[in-house]
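All protein chains of the complex are present and in place, except for one that has been dropped.
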Amino acid sequence: MNEILGHFNYLIVVLLMMMGLYVVIASPNLIKKLIGLSLFQASVFILFITFGKVSGGGPPILSQQLTAYSNPLPHVLILTAIVVGVATTAVGLALIVRVYEAYGTTDEDEIDAMDNADDKPVV
Amino acid sequence: MLIGLLSDLCLLFGGLLCLTGGVGLLRLPSFFVRLHAASVTETLATVFLIAGVMLDTGWALDTAKLLLLIVIMFVANPSITHALCRTAAHGKYRPESNHEPQASHQQENQSSNNSTS
Partner (left out) sequence: MRDLFAVIMLFGIFSFIAALLFLDMDAVDVAFTEAAVGAGVTTVLMLSALRLTQRYENVSHRHAGMALVVVTLTGAALIYGTLDFPSLGDPNAPVHEHVAPEYLQQTPEKIGVPNVVTAVLASFRGYDTLGETVVIFSAGIVVMLLLGLGRAEDFEQQEDILILWVVVKPMVALILVFALYVQFHGDFGAGGGFQAGVIFASGFILYSLVYGENHTRKVLPARWLPRLAALGVLLYAGTGMFSFFKGQVFLDYNALADSPVSGQHLGILLVEAGVGLTVFSTVLLIFYAFSGRRAVVHE
């Protein structure tokens, strides 16, 4: 039973990851795909922070009252990853804005249809 | 002992107010009514929750920071409500009773349907 409870976090992580993946695959709207990707990214953050937790420990800020500390290394990695994630999401959104201005739609199926209509047949 | 009891009561009351605000947000009929319920209850709830934590902390630097937080919440939350109401009024929502306001996108469709039918 303790085993199952101890692995509950990983189940949640995999669920979130799969939800994000489903949104990326199944939704034709570009902005929704980007949100699904951010969801995927957030689940990976939760996974890393789960690895770092030490039961009975406190936040990795040295103080007199604590004996055990949680592992600071995943915190460092995820801290920079979050801010880099927002920067890359901004790049993705900028690309989507340019795509909308060029094609008139953010629907991937319509964009594909427009691209295929432009293709000349191979002689 | 008394301070601990008072802190527990404040936290409990704050939680109950949050719950009330949440129920109001879900169950009340239209936008402005929901906004009123959520904003009023949640402002007071946040103040009580922070006051409960303050009583628990006692006399420390953190208490002054929490007091500053209460002042900010008291000022910011109603201003945010005002901003929301103003934006909704700008978008042609009206606080009508018994009438679910439509989004302006669907409202144009409705008015065009009404004009053609």
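First chain written, first letter: the chains are A and B, and each begins at residue 1.
The rule is simple: a residue touches a chain if its C-beta (ideal position, glycine included) is under 8 Å from a C-beta of that chain, and two chains touch if they have at least 3 such contacts.
As the structure is a prediction and not an experimental result, all values here were calculated from the model.
Listed here are the chain A residues that touch the chain not shown: 2-3, 5-11, 13-15, 17-18, 21-22, 25-29, 31-32, 35, 38-39, 42, 45-46, 49-63, 68-76, 78-80, 82-91, 93-98, 100-101, 104-107, 109-110.
Remark: the residues of chain B touching the chain excluded from display are 72, 75-76, 79, 82-83, 86, 103, 105.
We take it that only the chains that are shown with their structure count from here on.
Look at where the CA atoms of chain A average out and do the same for chain B: the two points lie 30 Å apart.
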